[in-house]
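Below, a portion of the complex is reproduced, with chain positions unchanged.
By letter and in written order, the chains are A and B; residue numbering begins at 1 in each of them.
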C-alpha cells in the first residue's frame, strides 16, 4: 500500500498547454504503479499516486522563483 | 503540537456537490483534534489540521486515475 506524491510545476510540455494533460497524468499514475509492482511486488489496487501541480511563482530553486532562475541560467548560458 | 494532513479527492458526498462542504471540513477538523486530545493528550490549540482537496484526475489507484478505476471496478462488478 504505497503512497506516492508527485509534485510538479503547473506548466505544459508544449506551447499553449497550461499544465500536464490528463493523458500525461494517467501515464505517470500507470508508470509509478507498474514500477512499484515490478520492484517491490506492491499491488496497484492498493497503491495511491497523487499529483500536485504547483504554480510557477510558488516553486523556488537557486534562491529564486523558477521563472527568474531559468532567465538567470539562460542569460549565463548566452553570456 | 501535532500536524495532521488530510488528503481527499475533490468530490461531494451528495449529487451536485463539488467538494466537501465547510461543515464537513469543520467536522473533520474537530474530530481529529478531539481524537488527538483524547488519545495523546494533545491540546487542540496547538494541533494543526490541514485538508488538501485533490482533483480527481490527479489521484490514481489501481494504476488508473480514480474515475477510470471506479468504472473498471463497476464493470467487473456487473460482469
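Please note the rule applied: a residue touches a chain if its C-beta (ideal position, glycine included) is under 8 Å from a C-beta of that chain, and two chains touch if they have at least 3 such contacts.
A quick note: this is a predicted structure, and the numbers were derived from the prediction, not measured.
Total copies of the shared sequence across the full complex, per this structure file: 6, with 2 shown.
The definition used in the following text is that only the chains that are shown with their structure count from here on.
When subunit A is laid over subunit B using CA atoms, the rotation angle comes to 120 degrees (nearest 5). Note on chain placement: the centre of subunit A and the centre of subunit B lie 22 Å apart, centres being C-alpha means. Across the complex, subunit B is touched by residues 22, 25-26, 28-30, 32-34, 44-53 of subunit A.
Interface residues of subunit B facing subunit A in the complex, by the touch rule stated above, are 7, 54, 57-65, 68.
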